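Report on the structure given below.
Yeah, one chain of the complex is gone here, protein chain that is, but the others are all in their spots.
Per-chain residue numbering starts at 1, and chain names A and B are given in the order in which the chains are listed.
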Amino acid sequence: MSLIQRRSLIAAGLFLGLAGHALAQAPAAAPPAATAPAGTRFITVASTTSTQDSGLFGHILPIFKAKTGIEVRVISQGTGQALDTGRRGDADVVFVHAKAQELKFVEEGFSTERRPVMYNDFVLIGPKSDPAGVAGSKDIVAALKKIQEKGAPFVSRGDKSGTHSAELNLWKAAGIDIAAQKGPWYREIGQGMGAALNTSGAMGAYVLSDRATWISFKNRGDLVISVEGDKRLFNQYGVMSVSLAKHPHVKFNDGKLFADWLTSPEGQKAIADYKIDGQQLFFPNAGQAGA
Amino acid sequence: MEVSAVFQAAFALVVGLDPDFLGIVGLSLRVTLTAVAVAALIGLPLGAALALARFPGRSAIIVCLNALMGLPPVVAGLAVFLMLSRSGPLGPLGLLFTPTAMIIAQVILVLPIVIALTRQVIEDLWGEYRDHLRSVGLEGMRAIPTLLFDGRFSLATALLAGFGRASAEVGAVLIVGGNIAGYTRTMTTAITLETSKGDLPLALGLGIVLLSLTLAINAVAFGASRIGARYAG
Partner (left out) sequence: MLDATSILPLTVDAVSFSGGGKQLLEPNSFVIPAGGLTVVLGPNGAGKSLTLRLCHGLLNPSRGTVRWADAPGGQHAARRQAKRHAMVFQKPIMLRRSVEANIAHALAASGTAGAERKVRTQQALARFGLAERAAQPARLLSGGEQQRLAIARAWALRPELLFLDEPTSQLDPAATRQIEELLTVLVAEGITVMMSTHDLGQARRLADRVLFLHRGRLVEDAAAASFFAGPQSAEARAFLAGELLW
């Protein structure tokens, strides 16, 4: 068949591809932040939605990059999912908040060490109208009991995240076997923190949230903090670099460098400095024993 | 949420020419256009061959392709994810959470559309051209280049359909790209993220920008194809 036709077909295909490249490269060339050029030194960090959605990474990662030249690529998932990403070797560092799951990760040999980094706390969010009558309380256990008794709507993450496992522990502490006693008032949505807050707002339901996500959340509607300040609402974050023993390809040294930095005085200060409307979102506690 | 806030957000995005935003738009276009180009290079000849070939199992293949046009993006994404994960068969390539992985996933989504629609277009055209092409000695697969060229305007529509599917989907690129800021964040994954952050005006503003881009590309392609089709009869 005539060469001209074949050429024009190939040219059409190439054109589509090249147009795409050209469009992508125009903006990529100007701002260094937008897209990393090939060959960049980078690590992949699997972390939670709370650290990402609250904007913490947007604040601390540029500081880390300026110091080390290492770009940190963050995949934000629920804690359970993030740990699995580490288990498969698809991340170099895991930075999450569910101590028991983290220790299991280390026990399984996927990391040599789990280090505490910072904490914030969980808050019980609920509608202003407060159908369960728990607003203002400092006793999360009592509040959960009331919610269950009255069958007030409650949204659960239901996604094996750190917040989800914290919520399950709190039900246990309240003496409620939620798996057996849940009714239509208990709604597991299987999504991230932001989605859970959006859903609660729409349904007028209670929901457990980490404070950082709540502070940075913009679609609050009628939602307010119902319960806060209980010691049992403590939320600890830990960091682990994925072990070379399980996954020889991981960037162990650069990953460890990131974990070292997070727990160093400089990293800790960067975390403490991150504020929204004057409110500090995370409290560094790397040196604290037992955290 | 007020409607004006949505349009303000969209307007600010476009007028502000924020580098991060431009990076996101650029990446979205690059990933989707590359995926459509790759799907075209593979799918056009394959669809044409399927239109002309007669072999046992052909009908089954056509039914499968039609079904695959409705493949949920999440499923395609999951399949690519499992292939590309470090623990998967193609793990050593280190492609997971890269734009290349997103392109691969979208090629899988677009390819069935391109092949199935190409088959339809080429089969109709072959019905019209068969006598003449065979008369001048173009039998079987040798007729493919002529048919693809003469079907160019209808085929452009097939590629547009593929482009629409790829540019709108979020399930696959989110799973295999990871929505990494500045690296694998596209328009659709950014919309998902802003929704979960509760910034609904920004999310919807991004949506409006995406819709406008898709509209512009469709309008240009449609116009070019109409003018061309009128020219070629």
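Basically, a residue touches a chain if its C-beta (ideal position, glycine included) is under 8 Å from a C-beta of that chain, and two chains touch if they have at least 3 such contacts.
Keep in mind that this is a model prediction, so the values were computed, not measured.
J.: Could you tell which one of B:A9, B:L22 or B:L138 touches the chain left off the display?
T.: B:L138
J.: Just the residue numbers, please: which parts of subunit B touch the chain that's not shown?
T.: 128-129, 131-139, 146, 149-150, 152-153, 231-233
The rule we apply is simple: only the chains that are shown with their structure count from here on.
J.: Considering only the defined contacts, which subunit A positions touch subunit B in the complex?
T.: 1-2, 5-6, 8-9, 12-14, 16-17, 19-21, 23-28, 30-31, 33-36, 44, 49, 52-53, 57-58, 73-76, 88-90, 191-195, 197-198, 216-220, 247, 249
J.: Considering only the defined contacts, which subunit B positions touch subunit A in the complex?
T.: Subunit B residues touching subunit A: 1, 19-20, 22-23, 25-27, 29-34, 36-38, 40-41, 44, 85-87, 91-92, 94, 96-97, 138, 142, 144-146, 148-149, 152, 159, 178-184, 193, 195-200.
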